[in-house]
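Take a look at the structure set out below.
With one protein chain withheld, the remaining protein chains of the complex are depicted in position.
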């Protein structure tokens, strides 16, 4: 189980860091700015979670794999990034993959630290949206989570699957993967079909 | 005393969450974005305080009342929000109420955790301005605390009343309410009469 958890975590860091690096490239940042944005996006959500559950210093600061992965992602994006016209779409897809991987690992770590299923699911959601929010704040973009498409809901759905199965003693490796796939699928469908949640103005006027 | 503390806390979360939800509605966000902004604004200041005093995981993540209140506030604002023209004023009033309630509960919790009166008053101020600052950062607004009207001072005044009376052993339920009313009154007067603190340029040129 631990190997699955760490693998999903590193995969999530990699894809989130890719999305952060692409935002940096789109913002015309230099290579150091791109690496900083890759690191913040890849590690930010997990660090927020670790601070909130009292797991300090955060695991990612003391484990070389957690530090190398976003650096590699930053260099890869910097060197091989696609033409600018396609960047926005790639950002959203890598962001969706990170969302799915982190809602699972974030929730599982919170359960492991003895939190109940409701706070664990919320922390899982925070883990998966936190890195992207920090990325967008630093880059001066409106955070994706506040924009029109369905964003936080897929993360909450995946986190809920993990929290409920863990609470019932049914959490297995394949459940982790199902939960991540559920979140990623919902998010990609929301992007593809431009699902919009209702707005206040539409209701009232 | 505990009931007063929790009641003031929940009331503060409710009004701050209303202000956050209204900012979200004004920014034309969908229902999920509005709920996220309501939650961040209502719970953000207290979570910042809890992390800084080492009270992790933050109480609000493990207590269902602290999670339901901002959700209710978000739904209420989403469904019954006033016409857009009046929103800005309502945001400022709800924000002032939250400021007053949180400067009291934030300071009291820090004293309870054994911090001295000066850091406790500062943490009380941080608790009361933190949620609004996070709200404004996420929504891409200049934080109110940095704008022209008197904002942080009322929070510091209320927090100081709590810290001093607690240190002297005179802190009672009615003191908590007096301190909150003091902060709210100062803030509302500052809004009403457009009190401006001096600016550097005026002094020097």
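For reference, chains read A and B in written order, and residue numbers begin at 1 within each chain.
The rule is simple: contacts are C-beta pairs under 8 Å (C-beta built on N, C-alpha and C of every residue); 3 or more make two chains touch, one makes a residue touch a chain.
Computed from a predicted model, the values in this text were never measured in an experiment.
Of the candidate positions B:115, B:139, B:157 or B:186, contact with the unshown chain belongs to B:115. For the chain left out of this panel, the touching residue among A:6, A:51 or A:175 is A:51. Touch with the chain that is not drawn comes from one residue among A:4, A:137 or A:164, which is A:137. Chain A residues in contact with the hidden partner, per the touch definition given at the top, are 24-25, 27-34, 36-37, 47, 51, 54, 56-58, 61-62, 64, 67, 77-79, 81, 84, 137-140. Mapped onto chain B, the footprint of the missing chain covers residues 51-54, 113, 115-116, 118-119, 122-123, 133, 137, 142-143, 145-148, 150-153, 196-201, 203-204.
We take it that only the chains that are shown with their structure count from here on.
Chain A and chain B, compared by their mean Cα positions, are separated by 29 Å.
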